[in-house]
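This is the structure I want to talk about, given as C-alpha cells.
Heads up, one of the protein chains got dropped from this complex, but the rest are sitting where they should.
Letters A and B mark the chains in the order given here, with residues in each chain numbered from 1 onward.
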Amino acid sequence: MSRLLEYEIEVNGEPRAIKAPARVTLLSLLREDLGLTGTKVNCQQGECGACTVLLDGRAIDACLMLAASAAGRAVTTIEGVPDDDEIKRAFLADGALQCGYCTPGMMLAVKSYIANAPIRTPEGLAAGLSGNYCRCTGYEAIVSAVASLIDQGREQDG
Amino acid sequence: MADSTAGTAGRIGGGFPTAMIERAAGRTSFVDDIRIDGLLHGAYVRLDVPRALIEQIDVAAARDAPGVIGVYTAADIRSMGAVPRFGPVTQDQPLLADRATRYQGEPVALVVAESDSQARMAAQLVGVTYEELPGFHTVEDALAGDPLHRPLPGEQDSPHPRDSNVMGEWTYGWGDVDAGRRESTLIVENTYTAPFAHHFAIETYAAIGLPRPDGVAVLSTIQHPFIEQRVIAEMLELPLPSVDVSAVDMGGSFGGKGYSKVAPAAAFFSRLIGRPLKIALSAEESFLTGQREAAQIRIETGFDREHKLKFQVIEADFLIGAYADISERVVSKSALFATGPYRTPAASVRARAIFTATPPTTAFRGFGAPHFTFALEGQFTEAAHRLGIEQWRLRTSNMKRQGESLVAYETPVDGDWIALVESARDAIGWDAPTLPGRGRGIAFGMKSCIPATTSNALVSLRADGTVTAHVGTSEMGQGAVTAFTRIVAEGLGIEPAQVRLIMGDTATAPFDALTASSRSLVHMGNALLDAVEQHKYSLLDIIRQSHDPVAQSLEIQPGRISAGSWSGSLRDLLALRFGLNAGELSATGTFTAARDERHPLGGPTPFYEAVATAAELSVDTATGMIRIHKIAHVTDAGKVHDRVRAKGLDEGGLVMGIGLALSEQLIYDGAHLRNGSSLDYRIPTLCDLPEEMVSLFQENGDGPGPGGAKGLAEGGLLAIAPAIAAAILDCAGVHIRDLPFTPERVWRAMRDQA
Partner (left out) sequence: MRSLQEFSYERAASYEDVDTFLRSHAADGHLLAGGTDLLVHMRSGRVSPRHVLDVNYVPGLDMVLETGDGSLRIGAAVRLTTIVNHKAVRTRCRALADGAETVGSAQIQNMGTLVGGVCNASPAADTAPALLVHEAVMNVRGYARRRRVSADEFFIGPGLTQLGPHEWVESIDIPPPQGGSRYVKLGRTTGVDIAIVGAAVAFSSQGVRVGLASVAPTPLRARRTETAMSMSSDELDWAAVEVAVAQEISPLSDVRASSEYRTAMVSECIRRAYAGAIEQTGVGSK
C-alpha cells in the first residue's frame, strides 16, 4: 500500500484537500481524483499540450508535474473559465474548434500568453502556442480568433 | 454519442449550437472521460520486436499485483482451437496474438485491474519468452519474404493467401498502350513513394464494454457504429440487436477510428469477466494500432507533340501492414481512378495490396487517392517542366469536361474541373511574376465517394413543438451536428435550440452505412430532408382532416405553419390531431445511392470531391528547409451551407497535408518502428503555417446533396503534396518524388543535381 501524502491545492479558486500517493501527476489528480475531465490526455511527454493548465496563471503541462509539487499553488483548468469569457466567444465565432479535444489546453495557453507575454506579436503567439497540437482546424481559425483578443505591440518592462 | 440538447444555448450568445458550447467548455464527454461505477481497466502486454514466435507467457507476478482482476492470453480465450478474430471485411485479426505476433506491438496479453495505472504497472510484470522472427516493411522484402499469414503449427487456418504476401491484385486497362508509346514524343517515367504515416488524432483509441445478459453494449471511439456492431456481433456469434454500439464524440479521427480497433476486446472481455471494462490506449500504442498505407507507384506517361496525353502505365504497390482491416478497399477503390480526370486513350493499371510485418493500416483521409494523385500530378508537373509549358495549361488542355465519362459504369465528371484549376491559378496570382527565389506549383485532385450506401434518419415531432432526430452519423469534429441541426430547423421553421440530435447509437438510430468518405452531408442530409418532407405531408394531412379539407399546400415560416385557413405553431398542429401533449409524429427518411452490379465497387459514386491546390514557396538552399508563402485552394463544393465549417475542414486538411508533405513519416528499421511518439513524429504546429492560406469554393449547385451540395472534408489532403513538389521543382529545379520533403531530402536532391 503506498503512503498517502496530504496537502492542499487551490483549483479554480477553491481550496481542495488532497490525499494521494506521490506518484500521482497533476493531470491524473485533476481527472481521476477531482473529476475534472476537461483537461485531456495524449502524449504524456510535454509535447502536445492537451493537458495544459495554468499554474499561478502560467501555462504548464499537467502530465509532467507531480501533483504534490503543486501543493500550495493555484491551478486553473478549463472548468474554471466562465462561459461568458471572451475567449470562448472568439473561438466559437471563428470556428477555432472542431472536435474540441485540444481546445481546453489551447484556450488556457492563449490566456497564459496574453497575460504573460511582455510584448505580443504574431510570431510570439505562434511560439506561445507551439506546444499545443491541433489536428482538426489547421490553426488558421485559432489565429484569427486570438488576433481579436491581442493588442499588437503592447510593451511591458521585462 | 453526440447530443445537442434542446434548451437555452444563450449563455454565450451568438446563437451557437449547444453541442459546440459544451465542446468549448471542455464539458463534452469523450470515451476516456466517462465514469462508470465498478469500471475495470485493461492494459495490453506488447512486445518490442516486429515479429515473435511466442514460447511462453508468465503471468504469475502480474496476477498477484495490486488491483489485478485477471491476466488473459490466447490460451485463455481459445475455443475449439481458435482465438476469436475480427475484421470489417475479413475476420483475420485475433483479439490476442495466437502463436506468434505479426507486427511490433501486437497485443499478446491483456491485464485487467481496478485502475488504469494498476493495469499498466502489472502489465510490466508479465514475462514473455519468444523467438524473434524476421520482420519486413518494404515492397521488396515483403515480396521475397516469408508469407505472413501462413499458419504456424497449432494456428487456425488463415483467410489470407498462405504462399505470398500479396493480399490482392487489381488490373484493368483499355486501348493500345504500345501504340500510345509509339505516338508519344515525350515519355516521363518515374517512381513515387510515400511512407507509412499516422493519423495522430489528439484523442487516442478507447472503448468501454458493458456486458448485458443477452449481449453487450459498447461505448467506442468509432466512426461507423453500425459496422462495428456487425463486426462485434460476428465475432461473438450474436444477432445484431444483442450488440449496441454507441459512437461517442471523438477527438479527431481522420479515418483512423473508422474500423474496429479496441472495441472488440472491450466487448469480449467485459462479457468474460462480467463487469464494465475500459481499454484506453496511450499515444505510443495508438501509433502501433492504425496507420496510413505506404505506397510505391511506378508510372509511365506519354505525351504527343501537341502535348496531348497518349497513354499511362501505372503500377502501384501499397503496403498494408499485418492485417486486412479495410486496406483492400483503399487500394481497389482508389486504383479505379489512377488515371485521374485526364483524357487517356490507352492505359494499363495494376495495383496490389501487400502485407508487411507492421501495424495494420486502415482508412486515412483521402482513402488512397492522395497516393495516386501524388504520382499522376507529379508526371504532369515534370512533363510541363520538360515541355516548357505552363503547369496548369498541360492539365486543363487534357482534362475531361463536365459530363464526360471517366470509367465504365461510373458517374461521369460531375463538375467544372477546368474552372477549378483556373480558379486556383488565379487565386495564387499565377500571372504575376514570381519574386526571386520563389517557385509556384499547381495540382488537381479528386476522389470518389463510397457508392451504393444507405442513410436513414428518424425525425420525431415532439408534443411540445421541439424535434428529436436520431441519426447513425458520428461526430468527430467535422461538424455534422451543426449541419444536421440546421437542416431540420430550417425545414420545420423552428430554432436550432429546439432541435435535439442524438447521434451514432445503434440502439436508437435507424441504419446508417458509415460516417466517412465525406458522404454524410449528402446522404444523411438528404435522409433528414426526406423525413422533413414526409412530416410536411403528414402535417398538411392533419390540417385537411381536422380543419380545412381544401387546404392546398403547407407553408413553413419561422415559428409558424399554415395551410388554407389554418395557421399556428408546430405544437398547436400536433394538438389539433392528438390533443394537448398527447401525441407525437415520427418519420424515417431515407437516402440510398444507386447500386449497379456491373460496377467493380458496387455502384457509381454519388459525387466526386474535386479540388485544385496551388502553392508558392521558397527553398533555403543552405538547409533545404521549405518556407511556404501562400497556398490557394479551391473546392468544387456544389453548395456551401456553413462557410466557417467548410473553410475549417479545408484548412485542417491542407495543414495536415503540409505535415504529410514536409515532415511526417513513420521510420522503420527492419520493421521496427523507430519514431512512434510525438517527440519523434513531427506533425504541424502553429509555427508551421504558410504565411497566407486562401480557401475558396466553387458553388455551381450541381451536387446531389441539400441545395446542390457535394461532400467535402478530404479535399485539403488530395493535391497539396504534388502542388508543393511542383513548386519545389519550379524554385530549385529538383523534382522530388519521395515523401516527405524533409529539409535533408531537399538538400540532398539539390546537391545531387549540382
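Throughout what follows, contacts are C-beta pairs under 8 Å (C-beta built on N, C-alpha and C of every residue); 3 or more make two chains touch, one makes a residue touch a chain.
All of these numbers come straight from a predicted model, not from anything done at the bench.
Across the complete structure, the visible chains that the omitted chain touches are A, B. The chain omitted from view is touched by exactly one of A:G80, A:G95 or A:G128, namely A:G128. For the chain left out of this panel, the touching residue among B:S282, B:T339, B:S423 or B:T468 is B:S282.
The chain that is not drawn here is touched, among residues A:C63, A:I78, A:L92 or A:A141, by A:C63.
In the full complex, the hidden chain is touched by subunit B at residues 117, 120-121, 124, 282-284, 622-623, 625, 627, 662-663, 667, 674-675, 679-680, 682, 684-688, 742-744, 747-748.
In the full complex, subunit A touches the omitted chain through residues 2-3, 5, 21-23, 25, 44-47, 49, 52, 55, 58-61, 63-66, 68-69, 109, 112-113, 116, 118, 126-132, 158.
To be clear about the criterion, only the chains that are shown with their structure count from here on.
For the pair subunit A and subunit B, the distance between mean C-alpha positions equals 29 Å. Touching subunit B in their complex are the following residues of subunit A: 28, 31-32, 35, 37-45, 47-48, 50, 77-79, 81, 83-84, 88-89, 91-95, 97-104, 107, 125-127, 129-143. Of all the residues in subunit B, the ones that touch subunit A in their complex are 11-14, 16, 20-21, 23-30, 32-33, 35, 115, 117, 199-204, 249-252, 254, 282-283, 475-479, 644-645, 647-649, 651-656, 677-679, 683-687, 689, 693, 716.
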